[in-house]
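Omission of a single protein chain aside, the complex is shown with its protein chains in their original locations.
Labels for the chains are A, B, C and D, by order of writing; each one numbers its residues from 1.
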Amino acid sequence: MSLEPNKIPFWFRFERSGNMDEFQEACRKLELDPLIIEDMLNEQHLPKVEIYEHLVFLIARIFPNKDNLAESSMVCLILGERFVLSYEPGFAFYNSLLNPQKIPERASKNPESLFLLLFDWVVDSYLPLSTCLRRQADMMEEEALDQPEKDFSVRFQQLYKIIGNCRRAVSILHEDFMRLTPFNTPLISKSSQHILNDIQDHLRGSVQALETNASLLISTRGLYQDAVRQRQSEIIQHLTFITSIFIPLSFVTGVFGMNFANLPLLESPYGYLIVLIVMVLIAVWMWAFFKRRLKE
Amino acid sequence: MSLEPNKIPFWFRFERSGNMDEFQEACRKLELDPLIIEDMLNEQHLPKVEIYEHLVFLIARIFPNKDNLAESSMVCLILGERFVLSYEPGFAFYNSLLNPQKIPERASKNPESLFLLLFDWVVDSYLPLSTCLRRQADMMEEEALDQPEKDFSVRFQQLYKIIGNCRRAVSILHEDFMRLTPFNTPLISKSSQHILNDIQDHLRGSVQALETNASLLISTRGLYQDAVRQRQSEIIQHLTFITSIFIPLSFVTGVFGMNFANLPLLESPYGYLIVLIVMVLIAVWMWAFFKRRLKE
Amino acid sequence: MSLEPNKIPFWFRFERSGNMDEFQEACRKLELDPLIIEDMLNEQHLPKVEIYEHLVFLIARIFPNKDNLAESSMVCLILGERFVLSYEPGFAFYNSLLNPQKIPERASKNPESLFLLLFDWVVDSYLPLSTCLRRQADMMEEEALDQPEKDFSVRFQQLYKIIGNCRRAVSILHEDFMRLTPFNTPLISKSSQHILNDIQDHLRGSVQALETNASLLISTRGLYQDAVRQRQSEIIQHLTFITSIFIPLSFVTGVFGMNFANLPLLESPYGYLIVLIVMVLIAVWMWAFFKRRLKE
Amino acid sequence: MSLEPNKIPFWFRFERSGNMDEFQEACRKLELDPLIIEDMLNEQHLPKVEIYEHLVFLIARIFPNKDNLAESSMVCLILGERFVLSYEPGFAFYNSLLNPQKIPERASKNPESLFLLLFDWVVDSYLPLSTCLRRQADMMEEEALDQPEKDFSVRFQQLYKIIGNCRRAVSILHEDFMRLTPFNTPLISKSSQHILNDIQDHLRGSVQALETNASLLISTRGLYQDAVRQRQSEIIQHLTFITSIFIPLSFVTGVFGMNFANLPLLESPYGYLIVLIVMVLIAVWMWAFFKRRLKE
Partner (left out) sequence: MSLEPNKIPFWFRFERSGNMDEFQEACRKLELDPLIIEDMLNEQHLPKVEIYEHLVFLIARIFPNKDNLAESSMVCLILGERFVLSYEPGFAFYNSLLNPQKIPERASKNPESLFLLLFDWVVDSYLPLSTCLRRQADMMEEEALDQPEKDFSVRFQQLYKIIGNCRRAVSILHEDFMRLTPFNTPLISKSSQHILNDIQDHLRGSVQALETNASLLISTRGLYQDAVRQRQSEIIQHLTFITSIFIPLSFVTGVFGMNFANLPLLESPYGYLIVLIVMVLIAVWMWAFFKRRLKE
């Protein structure tokens, strides 16, 4: 089912619909291989580029929802000799990237241009994606350096998985693409190869950006762990400091709290003053001892 | 020994049996190389694909028991010019994947189709496997983020080893397969190459999924370690908190527990009140000191 | 807009300007592909080298600001049959590396020499960069081994990211360069190939140096973590030492502080002396016990 | 010096002997290159396979001593046009693997068969080796999960180094072998290529098994570290638990141990009972507080 009348006669556009008959019939008419159809109907299919004799078949994944990048959506593009077929199991591509108004004149002239345009739109959506993920990774980094919240680990893991998914989606497409370059198919004319180069360039840039993100995130985890360790170290210092000062003092009070009949100083009028002064000296000494050990 | 009369005349199917005579005789009749037979009888053999002049020889490992994925089982498939031979040292393939009823008409027509069908069934069993492992890895991740049990490490290690085994089994097969593609053997006709492509595609998908699982599991271990560290840090905080408050207070009680004859305040009617107030102030101060250090 | 009259007639030099008309017109006259122009106008573009039929197109990143190496700047160089075009979105290349006075006679004779000269200047700027980063990494290492400050992690992360950026910029250029060597383009004569070799050599040296830096920095992080762990270990030793000595002594004072009517020694004239001696013995024993445990 | 009369006339077998004259003379007669002889006399030589015009030269390392796998021993095999030469600097190969009685008829017919047989024996010795190491790695894993002894680290390191050595020995041989496959030398007939394939298969299996061992061992180290961390965490919990309960109680006793003249409750007949009840309440509260913090 196409959502609006196709103004381009050679473009078969399909989005999810309750009734797949039209799609199935189009496939039959265009003589698509059943294995290709099976791949298109598998919503979890990995990205790939395949070149057949009379066909270029491409599956890509897009991330339409900026607020939930964990969700990805499949887009299938097929370039035939006299047609382009696009299929997706939802409306993500249609809603977020496809803009019929923006399809330039030349793309509506021949299938090759249309196919490259659609492919370009898919690939161009990866760069803002990696920019968005970069911003989130940067925020995590700042938090790790400053004051990590209690649920840092949980959010970290979420972002880590999202970046991993995106990276996989983009880099598999890029690899497949690289393997096939230069495309030796009569479907794509020599004069369009530079558009393919450009697309590949953008793919490569996105892969690079996503890998930079991933490695930034990994080093952020290290920062977080350092921060936790550092804080623990400081708490232990605090504990040691308090204990070092007061445990010896308490011992002194314990000594003069013993019930010996003839403990010295007890009866002396300045006895307690002397003891208090001694305690202050012990405290200072302990302080110094502690600080010196810390410095070592 | 075949368990039921083979309805397909060119299919030699063998499962484990007490008496290997029939198998040995079939091998002799089909003129299989002794080294191939030796490989088939080695139950621990690694997966491989080999292309001889008149033979395609394939060993794969399947994981028939969903409740114990540590157990794997070997399946051997041989495609000859006029026959297909399948062999396994147990009944795992027969019981879990092989369904003679579902063998389509065309596969019972020629060996090539049958071979590809059986191979496809083997490869198709890897995807549910990785889905199942994914579910277990997800559960471990949730536990690591929430409340890891005491035996987390033990279960983690088990799952880690299972995923490792599966990944190895699938990726070795995939590598061998890649190396040989496109299959230049007269045994597989040009028109069937796209089925091989499809099988390879599924293999690749399974390898990807299993690798994703493995990397998810590794980052789960990191989460678990963070959680242990975090909890330890909190216990030390608790210890430090209690100690910071009460050690100084105990010192104060120690001071007024000393038996000096003329310690001030002791005889004063409000002495103990004053001291108690001082102690409350110290406690508050220590609390604040501790909190401030924690924030730093 | 060119900042000074170009003395070399075939050199089209452009730096950022408020009005891009001149640049656009030059591009039109030189018949540059719109995709190349688009790449040039994307300031964040990754380095690359591309060889077209009548064009060598090169994007590199330079790091003009020695005090803020996190900032990088793009330089584009194009070698055509009868021209060289250089473009940058700022004045970084012009200010830091380009020195028209130093352009030798031969470079002003033909485009090829000029292009190679400019490229060489870009590549030559990477070595001092890596030397500068090396110095910073060495300083971090020394600090980690000696007395890491509190903000060590923050500064470490900054340097780590800078080195990562530089390494990426240089190694992508190097990879592209390697892939294209030897340059099979009529634009670069056979006799100039050795200059390309030399440039490649320098690129490789810079990549090596930056990778050495990165691995040094990573091992520095290990040193820092060891130092933090070591210090924590020492603080805990201190805590344990103080506690081991005084807790048992306090217990002894507690015993003789109990109000039992007939506790022995209390009335004896040397009672407290005996107890003090016992306490000294306990302290010595505890000291020895602690030291022995540490040695084990 | 050969230990027993060679029954196979074309087989030159040498083990270590005090007098190398016979060996040197054989080398001269067989016209071996001095560099090959030099390699053979270097007992620490890495494994390698080299194919010369009239020679296949192979160095492998075997691990003859099952109780001390840290010890490896060199074996050299040379296949010439009309001879096989085997050399080892000890008797390890002769004692552990070489069994003249088991040399089949066909191997004593031509050098090629003998060479392949000997090579096969060397490679076949790697699989039991990896099985033996696997058993040891499994035992370490169990210990790490259960109750690691104090010298765990030392034994771990030993096993780790042994597995590393074995892996290196086997994988270098495998790599060299792979690089040369298929062997384009007239010395090995086409009909024997499948034996080479089989040998390569076994080598590959051994490499895989040893790598699995190594990665198992590495994850075992992780288990061990987790166990140490876990135990430390529990000890700190214990410490915190004891301290949380008794420090506040000691403070209460300290309060009523102060010598104030008019401290309340002291003279009351149920005073001490009230205080004891209060202390029990504090203990219960502290217990609950501690448990709650642990759960958080």
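Observations
Heads up, the rule we're going with is that a contact is a pair of C-beta atoms (placed from the backbone, for glycine too) under 8 Å apart; a residue touches a chain by one contact, two chains touch by 3 or more.
Because the structure is predicted, anything quoted here is derived from the model rather than measured.
Hidden chain, full complex: it touches shown chains C, D. Of the options D:16, D:134, D:168 or D:194, the residue whose C-beta touches the omitted chain is D:168. For the chain missing from the display, the contacting residue among D:108, D:192 or D:259 is D:259, taking the whole complex into account.
Touching the omitted chain from chain D are residues 33, 35, 38-39, 45-46, 48, 50, 52, 153-154, 157, 160-161, 164, 168, 172, 221, 224-225, 228-229, 231-232, 234-236, 238-239, 242-243, 246-247, 249-250, 253-254, 256-259, 263, 265-267, 269, 271-272, 275.
Think of the hidden chain as still there; on chain C it touches residues 141, 145, 194-195, 197-198, 201, 204-205, 208, 212, 215-216, 219, 222-223, 226-227, 229-230, 232-233, 236-237, 239-240, 243-244, 247-248, 250-251, 254-255, 257-264, 286, 290, 293-294, 296.
Operating definition for what follows: only the chains that are shown with their structure count from here on.
Excluding chain A, the assembly's touch network divides into B, D | C. Bringing chain A onto chain C by least-squares fit of CA atoms involves turning it by 70°, to the nearest 5. Mean C-alpha positions place chain B and chain C at a centre distance of 37 Å.
In chain B, the positions touching at least two other chains are 229, 232, 236, 239, 243, 247, 250, 254, 257-259, 263. Chain contacts here run in a simple line, from one end chain through to the other with no loop closing. Chains touching one another, given as pairs, are A-B, A-C, B-D.
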